[in-house]
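With one protein chain withheld, the remaining protein chains of the complex are depicted in position.
A and B label the chains in the order they appear, each numbered from 1.
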Amino acid sequence: MSGQLILFGLLAAIAVVCGLCMILNDNPVRSALYLVTLLFTVAMLYVTLNAAFIAAVQVIVYAGAIMVLFIFVIMLLNLGTPEEIVDHLKPQKLLGPIAGLLLIGLLASVVAAVPTGQGGQPLSNGTIGPFEIGLALYSPKNYWLFPFEIVSILLLVAAIGAVMLAKKRI
Amino acid sequence: MPNLSDPYIIAWLIPLFPLIGFLINGLSGGKLKKNAGWLATAAVFASFAVAVYLFTQVQSWPAEAKQHTVFLAPWLSVPAINSIPAFQVNFEMLIDPLSVLMMLIITGVGGLIHLYSISYMAADKGFARFFTYLNLFVFFMLMLVTGNNLLMLFIGWEGVGLCSYLLIGFFYEKKSAGDAAKKAFIVNRIGDVGVLIGMFMIFQYFGTLDFVQGQSGVLGIVAAAPTVLRAVVPAVITVMTLMLFLGATGKSAQIPLYNWLPDAMEGPTPVSALIHAATMVTAGVYMVSRTHTLFELSDTTMVVIAVVGISTALFAATIGLMQNDIKRVLAYSTVSQLGYMFAACGAGVFAAGMYHVMTHAFFKACLFLGSGSVIHAIEHAMHAQHGHGDDAAHAEHGDAPHDAVLANAGPDPNDPQDMRNMGGLLGRTKITAATMIIATLAISGIVPFAGFFSKDEILWRMLNVHNQYNWLFWAVGAATALITAFYMTRLVMKTFIVKAQTEAAKHAHESGLLMTIPLVILAALASLTGWAILPFEGFEKFLAPSVVTEGYTPTILRIGQEHTFGYVLMLVIACVMLGCFGIYRTKSNGQLMSPQARADRHFLSPGWLNWVLLNKYFVDEAYNFWFVKLGKKFSYWLWKTFDVDVVDGIVNGVGALTSWTGSKLRLAQSGYVRNYAFSMVIGIILVLFLVFQQSGHGWQR
Partner (left out) sequence: MPPAVPLNASIPAVPLNYYLILSAILFTIGVVGVLIKRNPITIFMCIELMLNAVNITLVAFSRYQSTLTPAGAYANPRFIDGQMMVLFVFAVAAAEVAVGLGILVSIFRNKVSINVDEIDLMKG
């Protein structure tokens, strides 16, 4: 039982518990906070996977910007009260978890059936930092430059769209 | 293209003249006024002249080459498909003794009737329309008799049916006229089913509809019949010919399709003379004679034809005994004489049948035209008496009531056609009387008038036919002849000889020249035919190439006994006529029983037979019940249960099914986003399942 395995098991358990609490809780603010915890845990998982840069970006962007936005909108729309309104689709409360069970069963069986050994070769332990990301992103030999530029346009469009949608009067 | 090098190409002028007359009169007859009549008559006489020319030509041809086809234009040409042979039908005329004979009759008698009509229809406001229809009729009839194939015959067949409808319903403002026209057309159409089925079967076995080999190069059905039909089951030939005969019964008014002819007297009298005495009703006889080789191959059909013919003759003659309307008597007489013609065809002697066609055309047209003259005289006298102006100018007043007639009902005093309103015209309308008496003697079969020779020939041949019942045929025919003599004499008596029954009859006067000249000509023909002109031996020789088949001898003639039988029969007929003369001379209106006895007539009471005969054996009522009423009931039932319930049910049901399906499918569109998400998830699960199944990486589930 190596330390890495224990670490993974711990982090995985925390993530799953946070996810379950998130969906079982009625209070949206509480759900948001559980999601933040989950995001931190996932960032730690990234670190164990030698993706330090990604972990940092996860914390900064996801937990730091997106979740803040979520909390902001919850407060703006006064969504903080727990759900106490009438449920129109009672059966779905049961059918949803059943569908979920089906889905997990499907995916797990696939994962279990396909062998994913790496042929006995050792894998590198070096973590990917900003330097490597930068090389991959901006080097003209690679193909990530073009999607990078396109994503910038995407973000521009999203920003404009969000402003347009939320305006009171066009 | 017509073959212009053919020396007999002028034959196409024969139907062309009446067609031109029809077009000119039809398009501008109103402006022509009286000249429409002269134009139409001239057209028909022009055709007659060409027909006479053709007749002389045909006489000069050698015996083996008596048939000549004149090609006018191609028509239908269908190439062969799989096992169905090629089908070709052209507009071709056939010139041979039979068609020339019919052409002469049609144009000759038709021309005289056109001449007569100029005076008869003078006061009618539909004068031009009348001649238009008459010319159209002559055109179609000529097409019928000159066509070289069954299809052209059928065109003419249908065309004369149409013209018959137009002409019977000429006085269209009278409901009874319209009804009679419809009845004629519909009953004819029932017969046409037979002709059509016969044509289909003929095409199936012969591959062609031509009578004689023409442009299409295929051997005609007349010549090919014995060889082609030898390989065929006899039942097929019987069915084929019976179907053709069914059409003939429709057109020529035999049992069971005869009941349109008496009602057809609603039309003007010249129409009755032309169509229902001389020409259209002989179309059936013509068709049977033309395709005689087919009929000769089926003994069953010949027996059927003979039986139907002779029984119709007797049946119609008995009905004619009691009719009071002068035109109805003549109508039933026509049906009866047609029966004789078919009996002759059934006995295998088509030449005798055609001879009777010719003589019948003469004396029956004379009788009808004479009756028209009488009706005109009475009508004018009635109008002069009552002083009322033209009511629907010459609309024929009298029509027998359509319900069953009570035999003690008196005559309608305004009916110029009822014989009980006539009498004493012998002195007043001399020429009409003389011609009608001559024609009556002719139809009764008194020597030396024409009917003696033709009827006698038919009866004689029927006696000699190869059949064990030949004596029965002869007996029925002879009885019919006696009855014919009786009712014709009765007609003459009541019309001319008896004292004048009404005031109108006392003041009638003779008709004009245009009406009497045709009467005289026809009476002369009726007197001279048989011994002075057109004796039967010469006629038979002339017609032989058309209607006689080598080797077919249905009769064995006992030469020498012929005249004995004939003269004995004639003597009996003469006795009957004298007896009738005696009965009717003394009794006015022929009352043979007291009014009391007449009033309480019922079945098996004295005189019930008269009542049945007067009501035509209630045949029309029976047809009405069995076919018309039951047909209507059946249609109503079909509509009620089938159309409304089943068909509408299906149609509405489709709509109902669609909306029900829609209402069920609509439940999926709940509007809730979460439902849609759930459906998506289920879809994802299914797709993933299928993808993993197909991936083949050993995923077993």
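Everything below uses one rule, namely that a residue touches a chain if its C-beta (ideal position, glycine included) is under 8 Å from a C-beta of that chain, and two chains touch if they have at least 3 such contacts.
What you see is a predicted model, and the numbers here were worked out from it, not measured in a lab.
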Applying the definition given at the start, please give the residues of subunit A touching the unseen chain.
2-5, 8, 12, 15-16, 19-20, 22-23, 28, 31-32, 35, 38-39, 42, 45-46, 48-51, 53-54, 57-58, 61-62, 65-66, 69-70, 73-74, 76-77, 79, 83, 85, 87-89, 92-93, 95-97, 99-101, 103-104, 107-108, 111-112, 116, 118, 120-126, 128, 131-133, 136-137, 142, 144, 147, 151, 154-155, 157-159, 161-166
Hidden partner sits against subunit B at residues 666-674, 677-678, 681
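Here is the rule we go by: only the chains that are shown with their structure count from here on.
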Give every residue of subunit A touching subunit B within the complex, in rising order.
88-89, 92, 95-96, 99, 102-103, 106-107, 109-110, 113-114
Touching subunit A in the complex: which residues of subunit B?
672, 674-675, 678, 681-682, 684-685, 688-689, 692, 697-701
